[in-house]
Every structure is written in structure tokens, then in C-alpha cells.
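A single protein chain has been omitted; all remaining protein chains appear in their positions.
Letters A and B name the chains as they come in the text, with residue numbers starting at 1 for each one.
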Amino acid sequence: MRLIGDQVKKVAKLANLPLSEEEIVKSSEQLSKILDYVDQLSNVDIKNIEPIFNVVGSSNVMSDDTPRVSLSQDEALKNASQKKNGFFITKGVFEE
Amino acid sequence: MNDDLTKLTLIGTLEALEKNEFSKEELNHAYLGRIKELNPKLNTFLNVQESSNGIPAAIKDIICTQNIVTTAGSKILSNFLPPYNATVVEKLLSQGISVIGKTNLDEFAMGSSGENSAYGATKNPWDLEKVPGGSSSGSAAAVAADLCTFALGTDTGGSIRQPASLCGVVGLKPSYGRVSRYGSIAMASSLDQVGPITKSVADARQVLEWISGPDGYDSNCVQNGFTIKDLRFKNNLNGLRVGMPKEYFGKGLDSGVEKVIREAIKKLEDLGAEIIEVSLPHTEYAVAVYYIIMSSEVSSNLARFDGIRFGSGREDFGAEAKRRIMLGTFALSTGYYDDYFAKAAKVRTLIKQDFEEAFEKCDVIVGPVSPTVAWNLGEKTADPLTMYLSDAYTIPASLAGIPGLSVPCGFSDGLPVGLQILGKYMDEETILNVGEVYEQNTECHLRKPNIEGLEGVGGLGNE
């Protein structure tokens, strides 16, 4: 599986990663190499094999509906780079 | 005197404190002094807590500590002050443990050499030109250099066992679900486990008892507290069946390492164990499966780093983090999910079944932790794939969720070699027992690195 520059750019956009042109070039090279390696999985017979998503194998792990104490507003905002009047702030987004 | 304190194991320290041989103040003073002296050489700690006043433990800096900066080795979190403690930290604090410092690591635990830290590489205490292994690089080096009584690390594909092996200390990756992950910054959620890095096997057992069990915050850790019981094997291993997977002794394994491992297995046999050859036929696919599943989970887990609620922007991720985010994003994207993620999840089943079948014939499985001893700093950084392959013996157990222990078993080229002991799911009891009997009947764990002597200068004059 080879990844070309445009595909890498598309993936970078999906991943919200600001990559430089140089990083794009390097990425397509390295990712292609890793994907080539990974392609050996097509040699494995996986017919009728169920996937495993969680090795614990438990189910219905739930908590009752009793509220606990939340963080204070100060604690919640403590690590934010920008905040105002109890809100987090980010640059304007208007889509959606 | 001070130096003697820092050489004690955790159990030894607890006993000495019990007998009032020294105070906790003296203990912390000794460790803080040693850190001050050696950390500049080793770069094990990212921050040191001068206020430490309990049993001093080093905590990998991917585990959240309330109001102590937690960086995950990343530039993104250079100022992150968690408003909460990880469950494992809470559990330790309630046992009278204190955090003496946060240890260096590969950024977000992504790496096998410690070199992917935004805060510089950690050096191997046995040779400052060598890597300590990773990603729990600082934790393993800190234990090896006697800079703490014990340390916590995290293991996703080998990140406790491999640096423990390369630094000549004990490292335990518990069964997935044994220890709560709450507050341990996620790398790959279906694989991550917190575990101890210690000076002895008995220490690891003690720490596991402290940190294991449910907390109501990690849904995958719902029962399964580990409690210390009477040991099945004492002084010998009569009746133990030891599986030796032929796939762990093939090409890629350094001959010097192989020799040490085979001698260690011979020792197990001498102690009364029966050695049985077993097969784990899907081992060769483990690294590929791991890189798909792990990076897919990484791409999602690292999405929360958007610079809004904490940390800086996504441009501050290091090269390895970016690489894995890209790979994982691709593996999950439309048109590729079935070929990559879904397929890998199926091959993962086969790898787990390999172990289940092997464990029908044996009680534990042994082999090398790492195909080589510690390598030179910078040696593998240019080629990610080669770096990934250095985890080939630790990754399968991570995918299967079973516990794995690394025990010092000798030296090759003057560098430590670790024996990996794998157990059935939730059977840490047996692997710790086997490790302890082995340890008690061998000498190599007693050897300590001569860090002061490595550069011909250092703190010797202080003694």
C-alpha cells in the first residue's frame, strides 16, 4: 500500500494535524513503508474469526445514577490558555 | 550510610522503617541527594518533589498527579497541572507512599528507547551512551540507579518490561483490567496497563497489591484486586511446567542474549521445572496487528489535545506522535477500516488463542524480553519500523491482555538481559512466584551499575 502526497494531506486534514510540506513528504515515505509491512496480514486466514475489541470479556459495567461533586469553575478552567467570564475561549467558528 | 538506604528494596525499606532503623526524613533525604547528584547525568526525572515525605516512589510522567505538572513527555503538556490524581496515585498515597518525582518517557509513551521525549533522552545507568529502553525510560533508569524505592510505569506494547530488561530491574505488566487506568494518559486504551518497576520481584508483588483492583472509574477494571497469598513454590519449582515458544528464539534474536536466556531457562529446569516446547504460530503478525490497533486508538485518544481546555496546539506533537496519529487516522478511514482495523482485530483473536492453547500445556511461558541488549543512543531513530520490531517479544502478550514479568537474568556485552515470564490471564501470582524463586537462586540482580564511575567523575567524593 503506497500513500501519495495528496492522500497524506487528506489524512492530515482528517487528523487535524498541521504538517509542513517536508513532513508530508517524509510521512508518505514512512507510512508507505509501515503499510507495506502491515500488508502481511493479508496472508492470515481470518474466515469465521470473530474480532476481539476488549480482552476483559465483561459486559454491562454500569454505575447507578447518583451525581457526584464536579470540579469548581476555577479548577475546570485552570489549564485553559484563554478564558473569559467562566467560559473557555477559542477563535471564532461559525460553521454547523 | 545514605547510599545504603537507597540500595534497599521496597520490602527492605518497609522492614527497616518498621524497625526504626532510620526515619522517612532520612530516607527521602538520601534519595533526594542521590537524585541531585545523578539526575543531571541520566535525565530520569522531569520534576523532583522536594517535599516528598513518605516512601519515595517515582511516577512515570504520563500518570496524572494533582497539582504536579504532568507532561506525558510532550511539549503540548509542558504546563499541564492535573486537577486530579490517577487512581494508582491515590492508592499509593493511601499506603504512605509519596511522589518523589515524575519520570521521563517517550512522548505519550510512544517509543522503545526513551528518545522520543520532548525533554531529552534518558541515559542507561549501565552505559550513558546507551538507551534505557522505553517508553518507561525514566522509571526503569531511576530504579536501576537507586533514585527511588520503586517506580510506576505503563506498558502498552512492552513499555514496562523492555526498559526493565535493558536497565536490569524487575518490571511487571499486569493483566489488562487488573489495575485502573483512570488518570493514566491514554496511548492505546485496549492495551495500556499501569505496573510496577522495582528492585525485586517481591517488591513488584507488593506494589501490585497496592495499586490493583476496581475504582469505579475504569470500566475495564471491575473486580480482580490482587492479594498476596502463600506462595505455591518455595525454593524450588518442582511441578512447574514452563513453555518455551519456538517463535521467540528465531531470527532477529541476538546470540549473546539468546545464550543468557537459555542459561536462565536451564536454571529453571535445575530448580525442578519441566521445560516444554510450545508454539505461538501467529507471533510473526503481532507487530503488524499492534501497529494498526494501537495507532488507531492513538489517533482518537490524542484528538482531545486541541489547545482549548489545556495544553498547546497540535503542531506541538513530536514526530512519532504525528506518525501514529496519521497511521491510525488512515487505518480507520472510510474504505480502509475493514482492510486494516477490522482485520487486525481478528488476527488479534488468533494471537490470543495461541496463548490459550499454549497454556493448556504449561503454567508459564518464558523467553527473551528484548531481542538485543540496550543499543546506542540515536542508532534506530531514523527508521521507525526497526524500532517497532524491537518490541516483537513483548507485543503478543499485550494484545492477548496477559501478564508479563521481566526479571534480570544476566548480562551480555556488559549490559543487562531480562527474562520474560508470561502467565495466564489474571495469574500474576504464578509468574511472580516463579520470578521470585529464580531471583532467590541467582545472583545477577545483585549487581548494580557504577554510574559514578562511568565518566570517571561524579559523587564518589561525597561519601
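Just so it is clear, a residue touches a chain if its C-beta (ideal position, glycine included) is under 8 Å from a C-beta of that chain, and two chains touch if they have at least 3 such contacts.
The working rule: contacts and distances are computed from a predicted model.
Looking at the choices "3'-5' exonuclease", "Dihydroxyacetone kinase subunit L", "NADH-quinone oxidoreductase subunit K" or "Aspartyl/glutamyl-tRNA(Asn/Gln) amidotransferase subunit B", the name in the UniProt record of the chain not drawn here is "Aspartyl/glutamyl-tRNA(Asn/Gln) amidotransferase subunit B". When the whole complex is considered, the residue among B:55, B:77, B:257 or B:351 that touches the unshown chain is B:77. Shown as candidates are B:43, B:104, B:162 or B:220; the residue that touches the absent chain is B:220. Only one of B:296, B:312, B:349 or B:406 touches the absent chain when the whole complex is considered: B:296. If you put the missing chain back, the residues of chain B touching it would be 63-64, 70, 72, 77, 80, 82-84, 86, 181-186, 188-190, 216-220, 296-297, 299-300, 302-306, 308-310, 329, 332-334, 337, 341.
Those residues of chain A that touch the chain absent from the view are 14, 16, 53-54, 56-68, 70-73, 76-77, 84-96.
One rule holds in what follows: only the chains that are shown with their structure count from here on.
Centroids built from CA atoms put chain B at 24 Å from chain A.
Contact residues of chain B toward chain A in the complex are 79-81, 83, 176-177, 190, 216, 219-220, 222, 282, 284-285, 287-289, 291-292, 299, 303, 306-315, 317, 322-323, 325-327, 329-330, 333, 340, 342-350, 352, 384-385, 388, 400-401, 425. If you check the complex, the residues on chain A that touch chain B are 3, 7-8, 11-12, 14-19, 23, 27, 30-31, 33-35, 37-38, 40-42, 44, 46, 49-56, 58, 61, 63, 71, 75-76, 78-81, 88, 90.
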